[in-house]
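First the structure, then my questions, so here it is.
The complex appears here minus one protein chain, its other protein chains still in place.
Note that the chains are named A, B and C in the order they appear, and that numbering of residues resets to 1 at the start of each chain.
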Amino acid sequence: MPILSVLIFFPMLAALLVLPLDKDRPERIKAVALAVAVSEFLLSLPLWSSFDKTTHLMQFVERHRWIEPWNVQYALGVDGISVLFVLLTTLLTVLCVLVSWRSVTEKPKEFFVALLFLEGTIVGVFCALDLFLFYIFWEAMLIPMFLIIGVWGGPRRLYATVKFFLYTLVGSLLMLVGIIVLYRAGGNTFDILALAENQYPIRLQLVLFWAFFAAFAVKVPMWPVHTWLPDAHTEAPTAGSVILAGILIKMGAYGFLRFSMPLFPNATRMMMEPMMILSIIGIIYGGLICISQSDIKRLIAYSSVSHMGFVTLGLFSLNTQGVEGGILQMINHGIVTGALFLAIGIVYERTHSRAIADYGGLASVMPVFAGFFMLFTLAAIGLPGTNGFVGEFLVLLGAFSSRSWAAVFAATGLIIGAWYMLWLYQRVFFNPPNPGLQGIAAINGREIVVLVPLAALILVIGFVPNLLLDYMHVSVAHLLARIPQAEPAATGPLHALAALLP
Amino acid sequence: MLTLPKILFAYFAVMILGLAGAAVTRRNPVHAVLLVLAMFLHMAGIYLTLGAEFLAAVQMIVYAGAILVLYLFVVFLVDLRREVQSERFVDWHSNSFLVALLLFLALAYGVGRAQVEVPDATAPAGVLHLGVELFTTYLLPFEIAGIVLLVAVVGGMALARRDRAATTAEEEVR
Amino acid sequence: MVPLSWYLLLAAALFAIGLYGFLTRRNMIVMFLCIELMLNGANLNLVALSHYLQDLRGQIFTFFVIAVAAAEAAIGLGIMLALFRNRRSVYSDSITSLKE
Partner (left out) sequence: MPLYLVLLPLAPLLSFLLTLLSGKWMGSRAHRLPILAASISLGCALAAGWDVAHGVVTDADFYTWITAGDLQVSFGFLVDQLTAAMLIVVTSISLLVHIYSVGYMQGDPSYPRFFAYLSLFTFSMLMLVLGNNFLQLFFGWEAVGLSSYLLIGFWHQKKSAADAGKKAFIVNRFGDFGLSLGIMLVFVTFGTLHYQEVFQAAPGIVGQQFTLLGLTFELPTLIALLLFCGAVGKSAMIPLHVWLPDAMEGPTPVSALIHAATMVTAGVFLVARCNPLFELSSVALNVITVVGAVTCLFAATIALVQTDIKRVVAYSTVSQLSYMFVACGVGAYSAGIFHLFTHAYFKALLFLGCGSVIHAMGGEQDVRSMGGLKKYLPITYWTFLLASLSISGAPGLAGFFSKDEILLMAYTTNIGSGRFAWFIGLVVAFITAFYSFRLFFLTFHGRFRGSTEQRDHLHESPPVMTVPLILLAVGAVTAGWLGSPEILGGHSMWDHFMAPVLGRAEAHVPHFTEWLLMGISVFAGLSGIWLAYHLYVRRPELPGQLRESFSETYRWLVNKYYVDEFYVAVLVQPAINCSRYVLSAFADATLIEGVVNGVPRLIGRASGRLRRLQSGHVQHYLAAMASGAVGLLVWLYLV
């Protein structure tokens, strides 16, 4: 069975099946959507069980000729880096369907169609082995996301969604130019694996690195192109925020791993320090700015900037611990921030407020929920025993090994992170109970079902991270083998910019 | 050397230009349509001098016979009486003449410059070959053209059909 | 034998006259008529070149142009009628909603 194609197109086709359903019977629509999401998740499980961890080669490969004049292929495959993201996507979509059960009241049919469509395109992004195909999925994913924010979002949804769309599109178009240049330079092929065999001149590598950087950095988002994220997160419906934080912004970092690093190894090596500096600025800037936020979702959104700073810091440490830590941290951030947004969605359904000032003493009213949120908070600040620690520690260790100063500055993010997260927790759950919160319903069974898998994953990855790390070792080693370990002659950012000049 | 083809050509050309020129300047749209009708017949004559008998027929039947009659109907349907009294031209028509003239000069210069290689071999011509070509090589476009026409008919009807509710409302207002 | 360029010049003149009419007339039905003139100018080019180059494709193309022109007339005049019903006017200078 061509499992990757099935994973991509099953939700899309199923979305078409949802369309003719009677819009006056939302229960049936939800049930079908849930069934589709769950079957998609079950379908993706073979990726986990029959993945061969001993090879760096692409697995489950499908390859068909597609647009012959341009040598475009329909090529899919996963390796140890991407397989985990496919699984994360299918898992989070199930939870998104569940959490949207009550909160989406308007046009539920269209919402679930968009969600399932989104799922298919995201899986496509992680599986595509052909640049052309990749680009199609990369852009196609914008459309359902644009709709999810723009139709089912908060009061300023139009501003947020247009900003999100334009921001990402500007980056992507630069990448498109880069893709075309690469196509010409790499022997008229879009095949990623074939393109990676070539060695490109350093100046071309640098130019292409920056072109791809534009697309990926916006998506990650790296400082200073992060400002779409707070708006998009704040206005998006819960499921939108979860997908956005959980998976969508991982695509940027994934792009660095899949394209920038193997295709432009010398440029990557030269750009190591500038990238680390941007990451560190993101970590500290994102963390500090969280302190003064008064909107819960906005705060979590900025914390994503900080956490994704750790991811890129790890990736550009260019050593085993850093890269593996970065990948793990991507998954962790997907789980933890996804969980935080789900949790916020759960209280938002009850209070209809995102302002921190409207909360206080929630732990007395919703004790079980407070326990879950505590676990997610701890994972977000990287307490050992949660998944966040393993990722952050590996990233810092990697950074320390390659540039000790980077780890020193980045580690301040741990202090700031504890500060804003615990302060948030205190203002929401502790302190004297807010009278406005009296009589709020405790968490129900469906919501516990949503939170338990993520809570379990947090602890399981925290205590047995090797379950995931084992998948990466070979692929990461293969990736790093391509990158020159010797220091380039001069690595300063100015020098790198100067090399760009004609 | 004045030969018959040249005389014929001159006749048709003069008539075409004259009729066209008159058509675009007449105040009454009915006159304009009728002038164009005459002009189209002369166009068919030009086609005959070029050995395109089938097209000449089509020009007469379809263009002159069908399309222009359609125009004529529409002109009658709109408010003709007021039309005849109102201003023919928009306010800025003198500039437009210049634009049209410039375009003609540019095209004419191009025609003058162009070197068209005229092949000696006489390729098959005539209605027979045209029919064979149309129904073999160009069968698909031909069918598509048919569908386009059908769609246009349906679309034209849909557009021109009076919306009953709107019409009754209009009539009540009157 | 009539030189090719005569035909081409005639076609250009016809096209220019059609353009002039389109640009100057207020009545949109007449403007449509002018488009027909321009189409005829183009058709004449095709037929003339088809004849001189001994290539039937020009004629076939003209045939399709006429078919499309018929379709265009049907739709265009339908639009004109709808427009007239809604606006009580077929004057181009009173219809400027493209501005918005």
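The rule is simple: a contact is a pair of C-beta atoms (placed from the backbone, for glycine too) under 8 Å apart; a residue touches a chain by one contact, two chains touch by 3 or more.
Bear in mind the structure is a predicted one, so any value in this text is a computation, not a measurement.
Of the chains displayed, those contacted by the omitted chain across the entire assembly are A, B, C. Considering the whole complex, the residue from A:26, A:144, A:282 or A:325 that touches the absent chain is A:325. Among B:10, B:69, B:99 or B:157, only B:99 touches the chain that is left out of the view. By the touch criterion stated above, the residues of subunit A touching the omitted chain are 163, 166-167, 224, 226-228, 285, 288-293, 319-321, 324-325, 361, 363-364, 371, 378, 383-385, 389-390, 393-394, 396-397, 400-401, 404-405, 407-408, 411-412, 414-415, 418-419, 422-423, 426, 429-433, 463-466, 469-470, 473. Within subunit B, the residues in touch with the undisplayed chain are 90, 92, 95-96, 99-100, 102-103, 106-107, 109-110, 113. Where subunit C meets the missing chain, the touching residues are 19, 22-24, 31, 92-93, 95-100.
Simple rule for what comes next: only the chains that are shown with their structure count from here on.
By the document's definition of touch, subunit A and subunit C have no common neighbour.
The distance from the centre of subunit A to the centre of subunit B, each centre being the mean of the chain's C-alpha atoms, comes to 60 Å. Spacing of subunit B relative to subunit C, judged by their CA centroids, is 6 angstrom.
Annotation for subunit B: no residues touch 2 or more other chains.
By the touch criterion stated above, subunit B contacts subunit C in their complex at residues 3, 5-6, 9, 13, 16-17, 20-21, 23-25, 29, 32-33, 36, 39-40, 43, 46-47, 49-52, 54-55, 58-59, 62-63, 66-67, 70-71, 74-75, 77-79, 83, 86-91, 93, 96-97, 99-101, 103-104, 107-108, 111-112, 114, 116, 118-119, 121-125, 129-130, 133-134, 138, 141, 145, 148-149, 151-153, 155-160, 162, 166, 170.
Contact residues on subunit C toward subunit B in their complex (touch as defined above): 1-2, 4-10, 12-21, 23-27, 29-30, 32-34, 36-37, 40, 43-44, 47-56, 59-60, 62-64, 66-75, 77-82, 84-85, 88, 90-93.
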